[in-house]
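In this view, the complex is presented without one of its protein chains, the others remaining in place.
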Amino acid sequence: MLIRIYYEDTDAGGIVYHTNYIKYCERARSELFFSRNLSPTDGENSGFVVRHIDSHFLGMSRLGDTVEVCTTLVKKKNSSIILKQSISNDGKEVFVMDITLVFVRDGKPHLIPEKFSEILC
Amino acid sequence: MLIRIYYEDTDAGGIVYHTNYIKYCERARSELFFSRNLSPTDGENSGFVVRHIDSHFLGMSRLGDTVEVCTTLVKKKNSSIILKQSISNDGKEVFVMDITLVFVRDGKPHLIPEKFSEILC
Amino acid sequence: MLIRIYYEDTDAGGIVYHTNYIKYCERARSELFFSRNLSPTDGENSGFVVRHIDSHFLGMSRLGDTVEVCTTLVKKKNSSIILKQSISNDGKEVFVMDITLVFVRDGKPHLIPEKFSEILC
Partner (left out) sequence: MLIRIYYEDTDAGGIVYHTNYIKYCERARSELFFSRNLSPTDGENSGFVVRHIDSHFLGMSRLGDTVEVCTTLVKKKNSSIILKQSISNDGKEVFVMDITLVFVRDGKPHLIPEKFSEILC
């Protein structure tokens, strides 16, 4: 997934504001669902929620750059998954994170529905 | 209402990203409700929606500045209101807008409930 | 220019937060420059700044929708331009605005450089 850096993404330091890398990763995760006509939620009170993010900021990106987000599955459990998402800018890795998502129904961890199995592989 | 300018508010130009002034005005409107223990909505399917904004960008603000938002009622109709909201930085007006809000219930304009009358005066 | 709606774009009302439409228009303007290997700035202390936005919010967009931004030149003067930018969602116009941009050098309006003439037509 390619993402262009616009003014809204930068800060007074002239580079991408740090939390925006984490937003780009969320866009890439959502796109995994949308591109298969699925939603990250499953009805009113269930869906994936972010539980843990361990992130490393390795480089910078500037206005007009195009960065690429890559997402790979690290681990799949009954009600949660761990993904590795990295962002590269002109071939150089500028950000990488491990993220744990828990599938929750009515506020409690719940078995991940079968329909998501195709995405998470 | 006073608002501090943080990194997230600025862009690569070193100043506040233009649409953020409109966000600050929304904060000030919401605060009018919250400070009276009210919500800008009234149940599931009703609330105020933005219909029109006419905005002038008159000056700049930088990281660490504190700006002040002032809100005054311009006009009140049965189902809509027009507010003037201005933002000043160190005594100088940097932004001003007229905003039209319509009270909507189930997708249609609706008489503004009595409980909001105290706020809108 | 096509823009996908992600979680970050929506608010607790379940729809796109109003100021984000204005951000999408900025992305479309920047893309006009980037796609020609140009920058919206011209050296350290000059570039286009937003002076006035007159905007109408006509409809709603939701998570996963793809909206389209169209930009047309309304008027071109020596040091400023007026653009009309509209956003449609599934063929229906949800937002339209007129925006005045002023070319500024060292804080003062300045003749728009020749190199931008190709874009602004």
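We just call them A, B and C in the order they show up, numbering each chain from 1.
As a working rule, a residue touches a chain if its C-beta (ideal position, glycine included) is under 8 Å from a C-beta of that chain, and two chains touch if they have at least 3 such contacts.
From a predicted model like this one, the values you see are computed outputs, not experimental measurements.
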Touching the left-out chain: which of B:S30, B:N45 or B:S117?
B:S30
Per the whole complex, from A:L32, A:V49 or A:C70 the residue touching the absent chain is A:V49
Touch rule applied to chain A and the missing chain gives residues 13, 18-20, 22-23, 26, 41, 47, 49-57
Can you name the residues of chain B that touch the chain not displayed here?
4, 6-8, 23, 26-27, 30-31, 33-34, 39-40, 63-64
Touch residues of chain C, complete complex, unshown partner
7-8, 10-15, 17, 19, 62-63
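Just so it is clear, only the chains that are shown with their structure count from here on.
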Taking every chain's C-alpha mean, which one sits closest to the mean of all protein C-alpha atoms?
C
Starting from the mean Cα coordinates of chain A and chain B, work out the distance between those two points in Å.
32
I'd like the Å distance between the centres of chain A and chain C, where a centre is the mean of that chain's Cα atoms.
27
Return the residues of chain C touching two or more other chains; collapse runs of consecutive numbers into ranges.
23, 26
